[in-house]
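Every protein chain but one is kept in place in this view of the complex.
Chain naming follows the written order as A and B, and within any one chain the residues start at number 1.
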Amino acid sequence: MSLDLATTRRIAKLARIGLDDQEIEAVRAQLGGILGWIEILDEVDVEGVPPMIGTSTNAALLPREDAVTDGDCQDKVLSNAPDREGPFFTVPKVVE
Amino acid sequence: MLTDLTIAQAAEGLRKKEFSAVELTKAHTDAVEALNGRVNAYITVTPDKALEAAKKADSTLSAGEAPALTGIPLGIKDLFCTNGVRTTAASKIIGNFVPPYESTVTAKLLENGAIFLGKTNLDEFAMGSGNLTSAFGSVENPWHRKDDASVLVPGGSSGGSAAAVAAHMAMGATGTDTGGSIRQPAAYCGIVGLKPTYGRCSRWGTIAFASSLDQAGPMTRTVEDAAIMLTAMAGHDPKDSTCADVAVPDYRAACGRSLKGLRVGIPQEYDSPLMATEKGNDILAAWKKGAKILEEAGCEIIDVFLPHTRYALATYYIIAPAECSSNLARYDGVRFGKRAEGATSLDDLYEKTRHNGFGEEVRRRILMGTYVLSAGYYDAYYLKAQKVRTLIQRDFTQAFQKVDVLLTPTAPTAAFARDEKPEDPVQMYLNDIFTVPASMAGQPAMSVPVALDDKGLPLGLQLIGKHFDEETIIAVGSALEKAAGFTARPDLRAGVSA
Partner (left out) sequence: MSYTIEGNTGTWEIVVGLEVHAQVISKSKLFSGASTLFGGEPNSHVSLIDAGFPGMLPVINQACVEQAVRTGLGLKARINLESRFDRKNYFYADLPTGYQISQFEHPIIGTGVVQIELSDGSTRDIGITRLHLEQDAGKLMHDQDPKRSFVDLNRAGVALMEIVSEPDIRSPEEAGAYVRKLRQILRYLGTCDGNMEEGSMRADVNVSVRKSASEPFRTRCEIKNVNSIRFVMQAIEIEAARQIEIWESGGEVDQETRLFDPHKGETRSLRSKEDAHDYRYFPDPDLLPLVVEQAWVDELERGLPELPDDKRDRFIKQYGIPRYDASVLVAEQAIADYYEEVAKGRDARLAANWVTGDLFGALNRTGRSIQDSPISAQALGGMLDLMADKTINGKIAKEVFEDMLETGDSAADIVERKGLKQVTDTGAIDAAVADVLARNADKVEEYRGGKDRLFGFFVGQVMKAMAGKANPAIVNEALKKVL
């Protein structure tokens, strides 16, 4: 299956990966190739087959008790921030 | 030489006071210093921390009752977050990330007395089969073809760990395996690599690639060493919901266990990819040799069928990218990692940061994953793949009604040269053809080196077990290892060349 440029651009936008025209074209061609190869799955009849959820090695969630056991670690939370301001992370101004 | 010892031997020597943990560690930090410039197995080395820890290990040892790995120097794949030690995932985007926490697996190893030599190289975010996508340069396989100086890849993604262990720059190392990232580099580097059952080791604190597949495991020079390390690494962790609450046996006890009456399955579908290549003959021969060894050890060899094998790789290349596209969304340059300069808006910040920070292969997989999850394509790709995954798992369930363990090759070829890297990503993905099916089904699997090909490169065989039955693959693996008598070592290793 081939992929068109508009779809490739939309995907890149959704994934927030900035690509120039040349890169978009390269990605389009490569993804197209992979998608073509994946078409082998068309052979498989999955009628009535349930999709795998998680893996079968564990059955269900094991909930934790409701207690405050974490947080209160502002220093750790902010320690790697590339541009912090006091106790805040920052981003370029968002206009809402 | 101290660097030639296995973990089991070193543990004994330490207890007998034949040498100290400081001496053992120093031998390894020296080896790393001598070789890493060329092999590039480590992204970050921490010799001072290691020697500091070795001193403590010596006092623990003299006090007696030291845990199994006390004083044993290990390499840690740079995907495990290590408290206060830079953790990069071999990516520019978190090239300066210093986690304020320790992954569960590495914490368990530390509790068990292990000494960390540093953080080993990998494919960026563990995405690759050749260790060619690291932002910190590629790793050189310590093995070379006879009369050929070409630099070979160590396999991937745990290529730095595999090369470090093979070159005696660590006694063992942690790896992670999503579609073969422990087993394939182990095969390429002539060492043992064990991917446990999904849920056996905690994923907490290990940087995620594909959550439903990622699993940590040991990479060592012997099966026994892998068993020792796994015993320390495995176990329930309430911080990882997918980590199983299943008791951890002493895996080492499974080594040398009798194989009489054990049923070994030979999946009939696994030979076709080999037939197709000229190099496949050596691998087919090694596979036959392995089966013969096991037969002689008292196993019953049974042909089994895993009919959906041929769909596993395509399924994998839908599911793993889908999960990775979501898992890697957090790398946005806001809370940690490298932020692109000069962004004019929030989206611009995201797009520049993620374009500059991720390498080409990672970007490709994120985009692939975004595509297969996007509106209008979800059912055709992602949902379909999860259904096929159910069928792949059923294949294994059915096979394991007839046999106790499966024997297959680990990889379709021996290590290839850097300049032989295929341009087509799909060709590259084919390296995982034998390892991916077990990953999709969550089965434990191990690669054991058994032979050299005609160029003198190591070849590995893969043992696939039932869920949570690592003991059987360890038992079979140790027998295979012993009978195969694989003693070859790479030409590039500690004390030999520098």
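Definition applied: a contact is a pair of C-beta atoms (placed from the backbone, for glycine too) under 8 Å apart; a residue touches a chain by one contact, two chains touch by 3 or more.
Given the structure is predicted, the values throughout are model-derived calculations rather than measurements.
Asks: Which listed residue (B:F116, B:Y270, B:Y350 or B:F468) would be found touching the missing chain in the intact complex?
Replies: In the complete complex, the chain left out is touched by residue B:Y350.
Asks: Which one touches the absent chain: B:A89, B:A166 or B:I191?
Replies: The one listed residue touching the chain not shown is B:A89.
Asks: Which listed residue (B:Q9, B:T44 or B:S241) would be found touching the missing chain in the intact complex?
Replies: B:S241
Asks: Please identify, in ascending order, the residues of subunit A that touch the omitted chain?
Replies: Subunit A touches the chain not shown through residues 13-14, 16, 53-54, 58-74, 76-78, 83, 85-96.
Asks: Which positions on subunit B touch the chain that was left off?
Replies: Residue positions of subunit B that touch the missing chain: 80-81, 87, 89, 94, 97, 99-101, 103, 203-208, 210-212, 238-242, 322-323, 325-326, 329-330, 332, 334-336, 346-347, 350, 370, 373-375, 378, 382.
Here is the rule we use: only the chains that are shown with their structure count from here on.
Asks: Taking each chain's centre as its mean C-alpha position, how far apart are subunit A and subunit B in Å?
Replies: 23
Asks: For a test of understanding, state which residues of subunit B touch subunit A in their complex under the given definition.
Replies: Touch residues, subunit B against subunit A: 96-98, 100-101, 197-199, 212, 238, 241-245, 308, 310-311, 314-315, 317-318, 325, 329, 332-339, 343-352, 354-355, 358, 363-364, 366-368, 370-371, 374, 381, 383-391, 393, 424-426, 441-442, 467-468.
Asks: Looking at the complex, which residues from subunit A come into contact with subunit B?
Replies: Against subunit B, the touching part of subunit A is residues 3, 7-8, 10-12, 14-19, 27, 30-31, 33-35, 37-38, 40-41, 43-44, 46, 49-58, 61-62, 64, 73, 75-77, 79-83, 89-92, 94.
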